[in-house]
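Heads up, one of the protein chains got dropped from this complex, but the rest are sitting where they should.
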Amino acid sequence: MVPEVGHYALILALALSVALTVLPLVGAQIGNQLLMHTSRSLATGFFVFVAIAFACLVIAFIQDDFSVSYVAGHSNSLMPVYYKISAVWGGHEGSLLLWILMLSGWTLAIAHLSKSLPLSLRAQVLAVMGFVGVGFLLFILLTSNPFDRLLPLAPQEGADLNPLLQDFGLIVHPPVLYMGYVGFAVSFAFAIAALLSGRLDSAWTRWARPWTNTAWAFLTIGIALGSWWAYYELGWGGWWFWDPVENASFLPWLVGTALIHSLAVTEKRGLFKSWTLLLAIFTFALSLLGTFLVRSGVLTSVHAFANDPERGVFILMFLLVVVGGSLTLYAFRAPVVHKSVRFSLVSRETFLLANNILLITIMVTVLIGTLYPLIADALNWGKVSVGPPFFNVFFVPLMGFLCLLMAPGVSSSWKRTSWQQLRQLLTRPLVVSVAAGALFPAVYGDEYHWEVALAVFIGVWIVSAGVSDLLYRLRHSRHWRDGLRRLTLSYWGMQLAHAGIAVTTIGVCLNSAYSDLRDVRMAPGETVQTSHYEFVLEGVEQVRGPNYVAQEATIRVSHDGEYVRHMKPQKRRYLAGGNMMTEVALDPGLFRDLYIAMGEPLGDDAWAIRVHVKPFVRWIWLGAIFMALGGGLAVADKRYRKLAQRQAEAAEPSLTGEART
Amino acid sequence: MQRLKLFIPLIVFALLAVLFWRGLSLDPTEMPSSRLGDAVPAFELPTVDNPEATITPAIFKGQVSLLNVWATWCQACRIEHPFLVELAETEDIPIYGINYKDDVEEAKRWLEQLHDPYEFSIVDKEGRLGLDLGVFGAPETYVVDKQGIIRHRHVGIVDQRVWDEEIGPLVARLREE
Partner (left out) sequence: MHPVRRQRLLLVLFIVVFSSVAIGLMAYALRANINLFYPPSQIVSGEAPVNTRIRAGGCVRPGSVERSKTTLETRFSLTDGVVDFPVVYSGILPDLFAEGEAAVVNGSLNKERVFVATEVLAKHDEEYMPPEVAEAMSQSGGDHDETCGGMAYGS
């Protein structure tokens, strides 16, 4: 019964989203207030019915309703209830439903949080969101219905969720990631509304910016969670593999980052308008492309969902309609700038332009590396794969260059910056960061690593230039506290996000330079010695969990002869699927992680064991948290609410008047 | 001129779309089956009904036939089974089964309960024949021509659609050869 309710709720949601697409759009076109006003209640209805459908699927999982094919394939009565709930999005159909839930949630948020938006703009934005909803609801109903029944032969027991996915990381990673993906649908909807109405002024950017920043912050956290999950769950000790699925989430992040910078220029200086619109379209297009790549089976990946060409055809069609349609609209409607607002070669505009060019270049290289196997296959060049070295060759230097430009970018002013100002602001940071970079590898570690010197230099350069800029801004205040109060939240957000980049850069580079990775054969009583740590395998014994049995090794760790702790990695065998799983033992720390994973038994009580010492690995994710917090601070800035409201009041009569004529 | 530049993104996207369209028809996980175009590998195996029988590839000679890999542990085979029964009744084509890595007694019960669409089912308990054929799992279906040569391999369930679009037309063509 419950699954049928869910199915009907989805059909009703589809009907509502069709209405949400059509009515407000027509209303905005002919200037009918009544039709435009329907958008808010339709958006609410859309959300309510998708939420009902989602709740029904959750109930089917909690009740172990194995007559539902999706439940039978992804759950098991032995699983703890929190994994049963997270198993809802453990497979293709359920995660798609989560995607739609997020979409309807964002739609609801626009409908109710943007009271200051002019009615016609809100109607158009919501209509675009509704249209995206129509596409995905059709997709789920036609090709991947999670409520399909396995009748008349319902199994007594489910096949179990892939043990890799029975984990806290999976509970939180997809929802946050989808919040980011889908959040860019909002920027996209704003862009389409701007193209439709021809209205693209600084008020528009002020409405679009907070939404974009929010989506970007979610995506940042989502990617970081994915990387963290891969780190402790896959048992290889890596945290980024340049896998197609990872790239699929990274591509929109790169363009999204370019977008939030380009939006800043559009808001402050009215420049890059068409470019900003294009970036908004691209960001969402890449989110959709990611969905296409992950679910259609055109690329293989460790994380990909089970493939189905039929689904691929559908998403490709949808991609064609959405991206093709919006780019056509863009080509005909995007503003062509005739009067050029000038800015000098050394100005914040130039640095932000460089930021955009670099980010787009990085995106293109990642995209080409990701798609190259597909290109080669299509042109009959054989079946190939592109390894991580390709990505690193481009990513590392381009990203390094981007980070170098970050400091002068922050220190420069709009329109024109004198060299003198830059020199005044950046001399001290330069001295500090060069010294720090040169000294750090000499003090830390046993060998001198040039790449570490470079990374520390870049990290300190960004942070110290930020501090220098902060002091510069406080110079006129009588008391520093007054000065601090005058700084906006978005300024703090920018500083924090840039510091996050510095922290991540340092983390990535120090981790790759100083990690001590050993894969060894160990029998009880044997010892592995790294430069400062000693690991002794004391024994291996069998333990039992709720739905698995495990071999658990006990390893005694000491640091320079001093006892640290016992670590207990496991090799689990899940009872339902018979799947083997490595459970890593971690000793996390701000400056180093100890990482032990069990391989396979080698006979004679010996085991293959992976012992890693990973300095600074936490910094990678810590930086991402800073970035996301920075994005959040920027959203909280008061000026978006106040100014947007004032602009809206001013804009409303003229806009509706214009539409009527 | 200015306006034309704005069409560039659209053109780039169109090129990518062509690529993706092409990509959908390619399968990156495709296993180039080395058995396509070769004769069914040699074997001498009993059947589910008769443990004394010795079946050899000689059975494939003389007519176009289907070779279906199935097992009682295979849920997908359970879904496929009714269609095979229907096929055996409506189409004039012999279907040979390979009972793959299975328990013979359970297989017998399965055929009694769910009807037996097969001429007979070859018992491949160790999966040796499956390995020689390049079978990865069940169900899989091979189309074998009059000379006993494998002409087509379908991985997964055979249903009406697969029969109408993929296997049926091929069988008709092979019969004319």
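By letter and in written order, the chains are A and B; residue numbering begins at 1 in each of them.
We adopt the following convention: a residue touches a chain if its C-beta (ideal position, glycine included) is under 8 Å from a C-beta of that chain, and two chains touch if they have at least 3 such contacts.
As the structure is a prediction and not an experimental result, all values here were calculated from the model.
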Discussion item. Using the document's definition of touch, tell me which of A:Tyr8, A:Phe168, A:Trp240 or A:Phe390 contacts the absent chain.
Written reply: A:Phe390
Worksheet, complete the sentence: Cross-chain touch to the chain not pictured, restricted to A:Pro3, A:Pro24, A:Gly45 or A:Gly235, is A:Gly235
Worksheet, complete the sentence: Missing-chain contact, candidates B:Pro57, B:Pro94, B:Gly134 or B:Gly148, resolves to B:Gly134
Item to complete: Could you tell me which of A:Gly31, A:Gly105, A:Pro155 or A:Pro335 touches the chain that is not displayed?
Response: A:Pro155
Worksheet, complete the sentence: Against the hidden chain, chain A presents residues 72-73, 76, 91, 155-160, 162, 235, 299-302, 305-308, 340, 342, 345, 357, 361, 364-365, 368-369, 372-373, 376-377, 382-387, 389-390, 393-394, 519-521, 576-582, 597, 599-600, 602-604, 608, 610
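Here, only the chains that are shown with their structure count from here on.
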Worksheet entry | Centre-of-Cα separation between chain B and chain A, whole angstrom | 41
Worksheet item: In their complex, what parts of chain B are in touch with chain A?
Response: 2-3, 6-7, 9-10, 13-14, 16-17, 19-29, 75, 78
Response to the item:
Given the complex, residues on chain A that touch chain B span 153, 155, 274, 278, 281-282, 285, 292, 296-300, 307, 309, 312-313, 316, 319-320, 323-324, 327-328, 330-332, 334, 336, 371, 373-375, 377-378, 383
